[in-house]
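One structure, pasted below without further comment.
In this view, the complex is presented without one of its protein chains, the others remaining in place.
And now, chain A:
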């Protein structure tokens, strides 16, 4: 099929001419210009933050068999919780299942980048830690990965925020965020954080 560029251009030109013939009040034209500017500003901020500051929602498209997590090398029971590798990078591996997050209590340092890796062993869940940016959906069949930093030490709840069954409101666990100095003092072995 041959595309007739000249014809398409002529068509577009006709459409533009027709559009310019429409009566639009000058005041309304100004309003449309303001609206476009405001929307453009919002879009620009979001896009620049995403492209240059890496501010994105959790979006790692990674699949996993939710039915056999207990056999997996990464999410078997003894592999869960807070792990620090040789470079000091902290990864938190968590399993969501009706009706809790496992391990049920973890301790992490404040002011330190943490990479959470969440999986579901049954249905759809979601998790957020109030007053923080830690929020993600946990969809069975997928690993939800999110990297964030907690600015303030304290005791926080982890709350399930997606309907997962009649016990949905009972689905929560705890996280202790401790001061960075206390964390460095407490970590003797680089391989293992605290687990309760």
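The rule we apply is simple: a contact is a pair of C-beta atoms (placed from the backbone, for glycine too) under 8 Å apart; a residue touches a chain by one contact, two chains touch by 3 or more; residues count from 1.
Heads up, the rule we're going with is that contacts and distances are computed from a predicted model.
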* To do: Pick from "Succinate dehydrogenase hydrophobic membrane anchor subunit", "ATP-binding protein", "Cytochrome c oxidase subunit I" or "Raffinose/stachyose/melibiose transport system permease protein" the UniProt protein name of the chain that isn't shown here.
  => "Cytochrome c oxidase subunit I"
* Structure fact -> Out of A:60, A:79, A:104 or A:152, the sole contact with the unshown chain comes from A:60
* Asked: Among A:6, A:22, A:71 or A:86, which one is in touch with the chain left out?
  -> A:22
* To do: List the residues of chain A that touch the chain left out of this view.
  => 15, 18-19, 21-25, 27-28, 31-32, 35-36, 39, 42-43, 46-47, 49-50, 55-67, 122-124, 126, 128, 130-131, 133-145, 157, 159-170, 172
